[in-house]
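Here the complex is missing one protein chain, while the rest keep their positions.
What follows is chain A.
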Amino acid sequence: MPPHPPNLLTPPQTITPQTALLLSQKAPRILSSPPSGSSLPWPLSLLFSPENPSTWTIHENLLLSSLRTGDDASARKALDRLTTRFGADNERIVALRGIYEEAQAKTDKELEALFHRYEKLLRDDPTNFAVRKRRIAVLKSLGRTSDAITALTVLLENSPTDVEAWAEASELYASQGALSQAIFCMEEVLVLVPNAWSAHAQLGTLHYLQATSSSPPNISSLSTSLRYFSRALELNDSYLRGFYGLKLVSKSLIPLLSDSPTNTASSSSKRKDNKDKDRDAADDEDLPPPSLATVKKLEELATSRLGEIIRNYSSGRKGWTGYDEAEVIAARELLDRDGQVER
């Protein structure tokens, strides 16, 4: 959780709806003063008005927040200011105007008109990745998911280090039920941002979905899922989603592990013995499933930590209130279903 309340300089991706509302209410104050702080006459303004880069970040975030909360007039003003400063042809401004117009579009027809404009922009300048992403977003809002995926793969072919695009591709694939492709894309995200616990948890989720799509659930997918959730928790030990996933996965893994005779508690120690010997031979083999005892311990751990989070959240204790309410409710539901309420 962020240590300070979000302001207009926080990256817009992490802002919750409530905060967006709060931020967009600051619009009148910001838009009533001139953008560059001082209002000296001309020759002096050249000397004494250093341009503040955060001014423009604030305007951009204000634009996005206003659009989210439906304050189109303020959004328009912020956009106009950005346009006067950076020119209408600036790559970023083109994308921002696109966002604004997408928000204004009432019908599919208008969106399609926008889509054609993006196409034209891209023909002129194929390296404008911001517009490329807007084009994909329009395809997505038109409901043409498979076209959006095709467009995304083209983007990723040309720019394979774009984390945002990989994550989006993973989400789109998952929405289409293509889980192994979704997993591949998420792994690419992980390669680029190796310490993102949310990406680890997302991978755990995808593996879990893949495992439970077959019946009986696939043990190796489940244990991979368990490991990703564990890694997410190793990176952030108060991550509610991680504990939730850990609990869910270990609960479905325990009966499977106790059924199969090969995966008893000895497997983990056996693995340690053979580790060095097998290293080269089994380099592309996946890791063996974890031992039953460990999974049981993890399950207990997840249960107790979830209980702790729920208790502290509902009593409103300081430092515990940053969780998303929906997630806490879901966690409570999970524990209730399990019949192990500790509140």
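We adopt the following convention: a contact is a pair of C-beta atoms (placed from the backbone, for glycine too) under 8 Å apart; a residue touches a chain by one contact, two chains touch by 3 or more; residues count from 1.
Rule of thumb we're sticking to: contacts and distances are computed from a predicted model.
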According to its UniProt entry, is the unseen chain "DNA-directed RNA polymerases I, II, and III subunit RPABC1", "ER membrane protein complex subunit 3", "Beta-adaptin-like protein" or "Small ribosomal subunit protein uS5m"? "ER membrane protein complex subunit 3"
If I consider the whole complex, including the chain that's not displayed, which of A:Asn7, A:Gln104 or A:Asn158 touches that chain? A:Asn158
Full-complex contact with the absent chain, from A:Leu192, A:Leu209 or A:Ile254: A:Leu192
Out of A:Lys26, A:Arg231 or A:Arg311, point to the residue that touches the absent chain in the complete complex. A:Arg231
If you put the missing chain back, which residues of chain A would it touch? 46-48, 50-52, 125-127, 157-162, 184, 187, 190-192, 194, 224, 226-228, 230-231, 233-234, 237, 268, 283-287, 290, 294-295, 297-298, 301, 305
